[in-house]
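In this view, the complex is presented without one of its protein chains, the others remaining in place.
Going by the order they are written in, the chains are A and B; count residues from 1 in each one.
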Amino acid sequence: MSHRLRVNPIACEAHGMCAELFPERIALDEWGYPILDGQPIPPELLTHAQRAAQACPTFALLLERRRE
Amino acid sequence: MTTPLTPLAAAGPSVEWYLTRSTGAVALLLLTLALALGVADVQRWSSPRWPRFLLDALHRNVSLLALAFLLLHILTSILDSFAHISLLDALIPFVGSYRPLWLGLGTVAFDLMLAVILTSLLRRRVGERGWRLTHWLVYASWPIALLHSLGTGSDVKSAWLQILALGCLALVIAAILLRTLPGFTRERARERGLALGATAAFVAGLLVWLPQGPLGSEWARRSGTPASLLPHASSSASASTGVRR
Partner (left out) sequence: MSSDTDLPRLLAGIPPHGALPLPEHLAIHGPLPHVDGPSRRGHSPLIELVEQAGLLGRGGASFPAAAKLRAVAHAGRPLTAGRPIVVVNAAEGEPASSKDRTLLRSLPHLVLDGAHLAALAVGAREIVIGVCETAPDALHAAAHAVAERDPRATPGSSTERHSRAGLGDEVRFELVPVPNTYVAGQESALINHLGGGPPLPTFTPPLPFERGLRRRPTLVSNVETLAHLALIARHGPHWFRQLGTPAQPGSALVTLSGPVGYPGVYEIEHGSPLSALIDAADGATAPLRAVLLGGYSGAFLDAPDVGSDLLSIPLSEDHLAPHGATLGAGVVVLLSTHTCPVAELARITRWLASQSARQCGPCLFGLDAIATTFEHLHLGDPHRGPALQGGWVVKGEQTVEHRLAELAALVNRRGACSHPDGAARLVSTALRVFADELDDHARHGPCSACARPSELPPPRRVPRDRDLASAATRGSSERRLQAAI
């Protein structure tokens, strides 16, 4: 079971709260849009990922569970 | 010195009556802060010590706190035995016996706020567009709440409420200016013009209405207080905080 973050680029409006709450894995490009590496998120960082996804005002950040 | 007192008021003002006034004032203040924070949020204001997520959370929490105080305000006004405000009056405007118009405005403001908060809590279900359109109702809810406080409240002639109301009004006007003026583009000129015009008209209306309205004489009677609740002897003395008008 792995968790990954994915962004819906159409919904994303570059608010940037995700990068504030999860700077370990989310960076912003020069226009303010999130850059994700698509790698699985280790358990110790999972709460931050959840907070970041919940904080997104447009629900663009998605935390997905996948069976590996 | 004789103070005109009705038999009902012989026991003195109740705890509920003080509470309803104070919680109402606090609710107005919190509503103002929530609006200002909302503008800062949508204008994406942030600093290293005040990141976006903090402002967003603050806006949300202050709004919920405002709702909490508003509910207390409504509850205590129902419990207070003086004006016979019922639960129905809290939900349906203009049907009460006590200052129906001005009290009703409070109900309207409350209903609008409720719509905004509920759609925000259920934002995922409501959808982006529905949420956004409903959220703009705050710009209607706030002035209505202000009119309610000035029209219904007994403290309108007191300095503390006047200062509070003035402060809140100034903050809201500043917020509206910050919302409409930056990034002025041709394509939004009409909407911005409307917003600024409506704000100016509201302030002008207030300046005209206040002296002849709540700050004028016999406001209690003219605003629709039931005759049975008015003091028998009409006094031109300015209201002290202990006497109802």
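Rule of thumb we're sticking to: a residue touches a chain if its C-beta (ideal position, glycine included) is under 8 Å from a C-beta of that chain, and two chains touch if they have at least 3 such contacts.
Note that the structure is a prediction, hence the values are computed from the model and not measured.
Along subunit A, the points of touch with the absent chain fall at residues 8-14, 16, 28-33, 35.
In this section, only the chains that are shown with their structure count from here on.
Rounded to whole angstrom units, the spacing between the C-alpha centres of subunit A and subunit B is 39. The touching residues of subunit B, counted against subunit A in their complex, run 44, 51-53, 56-57, 123-124, 128. Those residues of subunit A lying in contact with subunit B across their complex are 11, 15-17, 20-21, 55, 57-59.
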